[in-house]
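Here the complex is missing a single protein chain, while all its other protein chains stay put.
Read from first to last, the chains carry the letters A, B and C; within each, the first residue is number 1.
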């Protein structure tokens, strides 16, 4: 199946309900939609905002490649990935990933795969802006995020309909 | 942590964006929200509708128990599960499951666990209504749905933050 | 609907229970629920299924393969070898197909 992933890198917020509507419209074979939204945490009240930097051009391309890999691996009818850039305050959305399929497991796996790869393979960086306005430094990459990728190259796990 | 799952069994449709808003409001520690929506497929055009029957009282109770189990197993800040009953036509929502956590893996696992248990442990049944108005019979339980539950009692898999 | 008078083997009865049926179990038995006085010989879930099966054609059709029937005692899933205990509402239904 050829699907055309919807990939957007934007400063503005997104509307999850609208993205689900767009992704499922005209696909009466879709029975399962999984969305992941990543939200800016407040780090116990110490964080004023995140400043999200990205590599324009490469970011869209990298996410699109990840989405196409997901579409090859699972029978997905729709994939959407939206990542914001610029300043994001606690409680605001950072990222949306959506995977739709006839069956639930493909939708869950597709969305989890997309997020794992997006976390450490798409060119985005987060800087912390502290409550007092000071630069809180760049967020360090987590080893656990790299480890998260490894399960997708190991045995497939749960391939059920 | 004590969380109070939001469980609803209702005839009407639900609004995913609104449910995410309700689930995350007042929880600045939430960084990840996973939603699963189950949608009525059209079975290649042959299906006019599903008639969803449930066991009132027991349905809510069974889903609530599953949600509390999920909350014990993963660090979740919010859980929502809404299941519709009555007539649902292709393209319409049947079920919503939402799990929110500080970290993505707990949110993904919590939502997948809820769906797996809801599928074969919550007292709902689906009858097919064919295009010509005739009774298409009751949907058979799938063995794969029972198998899906087994992974949750096996070794835990991917417990990362 | 109360059908105390129709129940066979009622020589020594327990308190009445409410039986509720769903999906094709309901369709085949022909009523969504009924009050029934169980004989004291009916102790476990399995006893109940086999005893009910003898009550007529609809029951026979619904409970032809009793092992596939799921049972809830006062809204809690119960295995077939569990005693009915003092359950007041007993639900009988096919394997669930929600979600």
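To be clear about the criterion, contacts are C-beta pairs under 8 Å (C-beta built on N, C-alpha and C of every residue); 3 or more make two chains touch, one makes a residue touch a chain.
Predicted model only: the values in this text are computed from it and were never measured.
Interchain touches from the omitted chain, evaluated on the whole complex, reach A. Looking at A:94, A:107 or A:129, the residue that reaches the missing chain in the full complex is A:94.
Contact residues of chain A toward the unshown chain are 38, 52-55, 57-58, 61-62, 83, 94-95, 115, 118-127, 138-142.
Rule of thumb we're sticking to: only the chains that are shown with their structure count from here on.
The geometric centre of chain B is 28 Å away from that of chain C, both derived from CA atoms. Contact of a single residue of chain B with at least two other chains is seen at positions 38, 115, 142. Among all residues of chain C, those that touch two or more other chains are 99.
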